[in-house]
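Removed: one protein chain of the complex. Kept in place: all other protein chains.
Then we have chain A:
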Amino acid sequence: MSTHVEKDQVSGRETTGHEWDGIKELNTPLPSWWVYVFWACCVWSVGYWVVYPSWPSASGYLHGMFETTNRTQLHETMANVAAERAPYMERLAALDLDGIVDDGELLNFSMAGGKAIFAENCAPCHGTGGSGNPGFPSLQDDDWLWGGALDAINETIHVGVRWDANEDTRFNDMPAFGRDEILERQDISDVVQYVMAFTGRETDKAAASRGTEIFADNCSSCHGEDAKGVHELGAPNLTDAIWLYGGDLSTITETVTNSRRGVMPAWGDRLDEETIKMLAVYVHSLGGGQ
């Protein structure tokens, strides 16, 4: 072995012996502790293989000392969260809805929880934040089909609307006046003119006056003589600015001709009492609660 070590004349430092076009590379070795840290990391990585799941094997994989998986970690986290929530859930179960709203802490808890539950279960139809979609009512406004008080909202969530699997479901059935040939085309046209007059729009006066009697005979039993709707029957108010399916001439004509039959599931069959209470408090708080 050669003991010759070449020194660079300018800097007086050792070279590695590598040379490119006359430019020599100086040797600047790493400090030894740096190399030790490298080996320590290698040893550490072996420790990792032992403690955590690592290598695949023919019939599965190496599980590691503590059987750590993301799934078990998730279960642990969820169990911890449930344990943290438990005292609140107990109080939610014990109190009625008004009691929950009066308890500031529970109100905040329900608002936060209800928001998450709403996003998971209700938002696909009612829109995020309950802003509504055509055919799916807005939960932020002050117009309610089945009532906007806490108890009414709670009940609606429980039993759903026209949900056949639930005996107590909110139910009504507007006749398809046109399709089932209850009214003539002309009668429908007249009554639509009459209905549109409630919201102060330009209508055919003669047609509207012909519609008065048709409305009284066919519609007022549910919508009320003043057309302001009946919460108990789920009949919408026809005199306000809010239309579930749309308030223009063709949409109203369509509704009278073919009826509408929106459906909402009975969440009492799927969610527990406390969850529905939180949901009711949240929906009530969106701005339209009565």
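Here, a contact is a pair of C-beta atoms (placed from the backbone, for glycine too) under 8 Å apart; a residue touches a chain by one contact, two chains touch by 3 or more; residues count from 1.
Criterion: contacts and distances are computed from a predicted model.
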| item | value |
| --- | --- |
| UniProt protein name of the chain not shown, from "Nitrogen fixation protein FixG", "Carbohydrate ABC transporter permease", "NADH-quinone oxidoreductase subunit C" or "Long-chain fatty acid transport protein" | "Nitrogen fixation protein FixG" |
| Which residue of A:T128, A:Q186 or A:T212 touches the chain not shown here | A:T128 |
| Which residue of A:D8, A:E90, A:E105 or A:D142 touches the chain not shown here | A:D142 |
| Where the unshown chain meets chain A, residue by residue | 1-6, 14-22, 27, 29-35, 127-129, 131-132, 138, 140-143, 237, 240-242, 285, 287-288 |
